[in-house]
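In what follows, a structure is listed as structure tokens, so that the remarks can point back to it.
Here the complex is missing one protein chain, while the rest keep their positions.
Letters A and B mark the chains as written, and numbering starts fresh at 1 in each.
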Amino acid sequence: MSEMWTAKLRNKWQKNLPIEKLLPDDQPAYVSSWIYVFGVLTLAALAVIIASGVVLAFEGPAWYHVSDAGKFINSLHFWSVQLFFVFMVIHLWGKFWMAAWRGNRFATWMTGAVAFVASIATAFTGYLVQTNFDSQWISFEAKDGFNSMGIGAWFNVTNLGQMLLLHVAFLPLILGAITVVHVLMVRKRGVVPPIDAEPVSLGGRS
Amino acid sequence: MSANRELKHEFDAAPWQGKTKRYDIVKEGTIALAIVAALTLVLALFMGSPDETPLTFKGWATTNADNFYATAVQELAGSSGTATYGGPYNKNSDGLNVGPFWLQKWAGVTHPIDTVNDFVIAPLSTQLMSSEVSSAVSTWNAAPPTQQGAWATSYDEAITKVEGKLSDVPAGEYGPVPALAAGLTSMAKSGALDAALLSQGGFFQTDNTKQILFFGDGSYLDDAGTAANLQGGTWGMMNETGRYPGQAWLWLYSFWYQIPPFNNEESAPIGANADAYIMYLMGALSLGLILIPVIPGIKSLPMRIPIHRGIWSQYYKSEGIKRRKK
Partner (left out) sequence: MTGWFSSFMNHPATYLHTGWLQISISNLLVILLMLVVFSLAVLLPFPEEKK
């Protein structure tokens, strides 16, 4: 009898990502360093970016120039982006020096690096839709790089409407999806063991 | 892979069988959110955020009328940056290339701009024109393209010869070009050009391409960029207006523009096509970042420079784990 698709999906999911792995209440003993908080700090910063961004979206791209509340929300959005990149890069440095791709964690590293690049792209469209002098300057300068690759024939940085829709709708969805996959990979594979930890067969203690 | 490396790899990949400790993932997430929200709040309250008023054609024509006028003449003569740009705006240049790859040209003209009509004649024609401007437009439109080109080019060259000092331009065969440029300058000073350029094509507009490109053809936007230290050749890509932190994460993209051969537009083929070469370079380096786990020399750095001994110092100490031999 051929198995139902639903049953196959459910079984695969339960095998790879049971709820105990998604919401664990223990961790390997080696997860005891402050470097480990930078992943969750990055996620927290992303949450503040999205929350402040949603408020900005409700009021439109020119609101913050003419409203004190708007200016404040814009400042929240600006600083949460700064914090996001600071935490993300420190997280990246930590993961590099831990060689965190070991033990079949290549996809975890890759999704993380792709998320980094996607974040830069998302931030870039954000800078373009500030509707102030900086946006004028950045769009005028940036067009040359994209035009030189032929991408500018479609991705028009001087088109506020296009950049705004990409920034508010398309790119956050992409970045969100990559982030979700990255976090699920971490939950699935677990935190990488220390570089010097060895199996008993090689003289280690574990 | 050697037998030891194989065993270590399996060990790293397997579910952890050793000591564990209690850990509250939901609590950690909540605390992180609270900390970041608080930090953001404090920074926003005390520091605000950058927001410099956008430039306008009115500002340009008011503070530097001569430069605006000279740029208008360049648009008519087809010698401006936009007019000679190439794809995706027009076919007046092949654009940039890297070796046999002419991607800019191959992508075609998808955002056509005719600087003569889009930047000068059409905006003027949206106005209730003075008799001088009206007759200048009629004269221009009635003349064949070769005559138009001759008038505009000789005036453009005359202005260039006196380095933009309009009062020193000698009399010559310029046709209606001086009147057109003067008309457009008045229109810019009144603020009408800002709106006219944006609304070309319809009532609802969200595309600022024509305005940005016209701006960039003169010195007003460029001077403002220099004043704010945003020029590409001085690490401007990393900078923000005012004293706000900029985009430090763009350091490597910005770096290439500072060094030869990329920083010299005259140097062919790389300097003259720097934007394209650097795009390829950054694409390759980004791919390199993603593929670090398979790049020999780089993937072994964490093992050779043991910063991990600091990260896992408590675990190594409690388990008596010494540095591993390969």
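For the reader, a short list of remarks on this structure follows.
Going forward, a residue touches a chain if its C-beta (ideal position, glycine included) is under 8 Å from a C-beta of that chain, and two chains touch if they have at least 3 such contacts.
Just so it is clear, the model here is predicted, and its values are computed rather than measured.
One chain is not depicted; across the entire complex it touches A, B.
Checked against the full complex, the one of B:Ala248, B:Ala268 or B:Val294 touching the unshown chain is B:Ala248. Check A:Gly94, A:Gly126, A:Gly152 or A:Pro172 against the missing chain and you find that the one touching it is A:Gly94. Remark: the residues of chain B touching the chain excluded from display are 21-22, 45-48, 50, 227-229, 234-235, 238-240, 242-246, 248, 258-259, 307, 310-311, 314.
Against the chain not shown here, chain A presents residues 32-35, 37-38, 72, 82, 86, 89-90, 93-94, 97.
The working rule: only the chains that are shown with their structure count from here on.
Note: centroid distance chain A to chain B, computed from Cα atoms, is 24 Å. Only residues 23-33, 35, 37, 40-41, 43-45, 47-48, 52, 64-65, 71-72, 74-80, 82-83, 85, 87, 89, 94, 96-99, 101-104, 106, 109-110, 113-114, 116-117, 120, 123, 127, 130-137, 139-141, 143-145, 147-154, 156, 158-162, 164, 189-190, 192-199, 201-202, 204-206 of chain A touch chain B when the two sit together in their complex.
Interface residues of chain B facing chain A in the complex, by the touch rule stated above, are 4, 7-26, 28-29, 32-33, 35-37, 39-41, 43-45, 47-55, 85, 87-88, 95-96, 103-104, 106-108, 110-111, 206-209, 212-213, 215-216, 221, 224-225, 228, 230, 232, 236-237, 240-241, 244-245, 247-250, 273, 275-276, 278-279, 286, 289-294, 299, 301-303, 305-309, 311-316, 318-324.
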